[in-house]
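First the structure, which I've put down as structure tokens, then a few questions once you've had a look.
Here the complex is missing a single protein chain, while all its other protein chains stay put.
Right, chain A next:
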Amino acid sequence: MSSNELDSETKLMAVIGDEDTCVGFLLGGIGEVNEQRQSNFMVVERDSSAADIEACFKRFLAREDIAIIIINQVYADLIRATVDAHVLPLPTVLEIPSKQQEYDSNKDSILKRANQFEIPWRCSCIT
């Protein structure tokens, strides 16, 4: 399978978030523990370190059965360099707000990338 395209198989969503976010998405039915005892969710506790979050994020990135990684923006901020370094469309990394912090579009990796493109004066119809 090409790493840039979704093949015909079904894939999973993974979630890295606070307790309410994980419980909520698991209630929605995305949770799975596979034969290798790998789960597709990580509840970030008070004693979880940025290194723990980063290790989990990299583990999810490496799994071929995961198509979408949902991460609370507050935890994405802790591993910003790793999140920004992932530019492939699959798995797609979605930063979502949490109870602690509302969504800030200025921090979102994809929108930060969009902001880097200045509009050149040669474009014909943009006034």
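Here, a contact is a pair of C-beta atoms (placed from the backbone, for glycine too) under 8 Å apart; a residue touches a chain by one contact, two chains touch by 3 or more; residues count from 1.
As a convention for this text, contacts and distances are computed from a predicted model.
Considering only "Vacuolar ATPase assembly protein VMA22", "Exoribonuclease phosphorolytic domain-containing protein", "Splicing factor 3B subunit 1" or "Ribosomal RNA-processing protein 43", the record for the omitted chain gives "Vacuolar ATPase assembly protein VMA22", by its UniProt protein name.
Mapped onto chain A, the footprint of the missing chain covers residues 6-8, 10-13, 19-35, 37-41, 43, 45, 67-68, 70, 87, 89, 92, 94, 96-97, 99, 102-103, 105, 108, 110-111, 113-114, 117, 119-120, 122-126.
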